[in-house]
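I have a structure I would like to understand better, so I am pasting it below and will then ask my questions one at a time.
What you see is the complex with one protein chain gone and the rest in place.
All chains are identified by letter, namely A and B, in their written order; residue positions are counted from 1 within each chain.
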Amino acid sequence: MMSSVVLESVGHVYARGDVRALDRVSLRLDAGERVALVGQNGSGKTTLVRHLNGLLRPSSGRVLLDGVDIAGRTVAQLAHRVGLVFQDPQSQIFAASVRAEVEFGPRNLGMRGAALQAAVDEALSAVGLAGEWRTNPYDLGGARQKLLTLASVLAMRTPVLVLDEPTTGQDLRGVAIVRRAIDDAHTAGRTVLAISHDMDFVASTFDRVLVMREGRLILDGTPAEVFAEPAWPQLRSTFLEPPTVALVGARLALGSTPTDARLMSALQAPGGGPP
Amino acid sequence: MLSLQRVTYHYAGSRAPSLHDVSLELGAGEVLGVVGASEAGKTTLCLVASGLAPRTVGGTLRGQLLLDGTDTVALPMHRLAERIGIVFANPANGLSGVAGTVYEEIAFGPMNLGLPREEVIARTEESLSTLGISGLAERDPSRLSGGQQQLVAIGGLLAMRPAHLVLDEPTAQLDPVGTRLVADALARLAAGGASILLTEHKTDLLAAICTRVIALEGGRVVLAGAAAEVLADPRLADLGVAAPASVRLLSAVREAALPASVLDRVQAALR
Partner (left out) sequence: MLAVALGGLAGPAVLVGIAVLLPALAGRILGRLLRTSLLLTMPIAISVLVVNLFFYPAGQQILFSVGPIRGTAEGLAFALETLARIGAISGAITLFYLTTTPSELVLDLERRGVSPRIAFVALASVQTVPAMVDRAATITAAQRARGLDTEGSLWRRLRGVLPLAGPVLLGSIAQVEERTMALESRAFTRPGRRTLLWHPPDSTLQRVARWVLVALLPGLFVARASGWL
């Protein structure tokens, strides 16, 4: 399923002030892209993602899904196309069992019977909660509650998947689960946009990184481009640091090494680095 | 000296123990890091170490929590609060909810202790300046950033003049700026001789400030020792703990059997 998300010069001003939460942001996300959205708190990341499913409407500019302006569609309608996982699981957990919680989203979208159960089963397995389907969500620890909310949106099988800080508070296994879910979505041709402030995770999981500051996109490129030394001043202007491995690679004059793999291959390249 | 001796703890209504035969010691000037997978017992350990479990949280505790050698079993929570302070991951829940300004928020603890007015004021001012947040004194705590709120929470505890500080994933919900704020504050406190018990997933942070580290799995202590040692232990990955970046990179270089000179250069670059 081809899907693309386009923002055309989107601006947003909150009713209560005249602060430009978004300032003429234009970008295009294609089907299957894995995109990370980074920037300090207040840079407009949350505001931006809320425009994708209609929770917020642009004060200026347009948002297009598959080439069609979303202005006329309700949030409930857009939920068929864009799934958004919120940062705090306690903002959405309400059901008495893990299974019921995951069923909520797809049910709202009209899924029933075998198709519904299949979607729920798949989502639960993806996050490692298949065995806990009867458990009360409040009996899960915070980290697994977060995985539960991820499952509840995965089950909606939307072409576009938006995640807000999916790895905070996760241990190694939890991060691996999130990464795999993102990869699976990518393989299935779905578009993934994730807000994150874990630069290691960003560099090793995503094809593209968008950096925001004060409502504007200041960098847009691959991890290698965005974490390369020339981009550091801009990263630092929004209080971000490149991953440690990128710092090491730069100090050893090996070019841009946003991931361990890149650093290793640079070190192992014939004549790699200064003597 | 805060010490847990062979502590086994069950939450109310739970058949399996959340902590099993855990012993640890935290002396003055020590910063003890605790790592482990989610639900390995890190939070439970913090609750037990601060006395909240079983006093406020319920459940059954076997074994002992000792303060300077004395069993604390008979001490009520408000007495323990003067000796051990605890900060949780959620910055908003650490606020009292009744203070209009950061100043009042920090003064809350000393006020509750019934200390003389001058003493309350002195302690509040001291907390503010130790953490470098005197500029926030008149601000509304509910309007601060997460990192600032955590500093206020820490400040509120410092004003109680506790002998030990317990922090449960204090930077989990913070952005890099907030994480830096809290990490720097903790480093300063540690340098000043504070006794700190700190759980975190961010092992880079622990590598920077901890003197010792223990690793939990299924409620038991499976690794314990000097911070540098434990954080370099290859078993961490199996325990669900991400090694600090430096450890990760150096071990990748070693595994690739690259010449020693390469290893040296990477090590130098990591400093």
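By our rule, contacts are C-beta pairs under 8 Å (C-beta built on N, C-alpha and C of every residue); 3 or more make two chains touch, one makes a residue touch a chain.
This one's a predicted model, so the numbers in the text were calculated from it and none came from an experiment.
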Among B:94, B:147, B:219 or B:240, residue touching the chain not depicted: B:94
Contact residue for the chain not shown (choose from A:25, A:109 or A:212): A:109
Option touching the unshown chain, where B:66, B:111 or B:187 are the choices: B:111
Options A:84, A:124 or A:267, residue touching the unrepresented chain: A:84
For chain B, residues in touch with the removed chain: 47, 50, 52, 55-57, 76-78, 81-82, 85-86, 88, 90, 92-98, 100, 104, 107-117, 120-121, 142, 153, 156-157, 160
Where the unshown chain meets chain A, residue by residue: 50, 53, 55, 74-76, 79-80, 82-84, 86, 88, 90-95, 104-105, 107-109, 138, 152-153, 156
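Methods note: only the chains that are shown with their structure count from here on.
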Chain A and chain B: spacing of chain centres that average the CA atoms, whole Å: 29
Parts of chain B lying in touch with chain A, wherever the complex brings them together: 36-39, 43, 89, 145-146, 169, 172-173, 175-178, 201, 204, 237, 240-242, 245-246, 248-249, 252-253, 256, 258, 262, 265-266, 269-270
Chain A residues touching chain B - in the complex, by the definition given at the top: 40-41, 141-144, 168-175, 197, 200, 239-241, 243-245, 247-248, 251-252, 260, 263-264, 267-268, 273
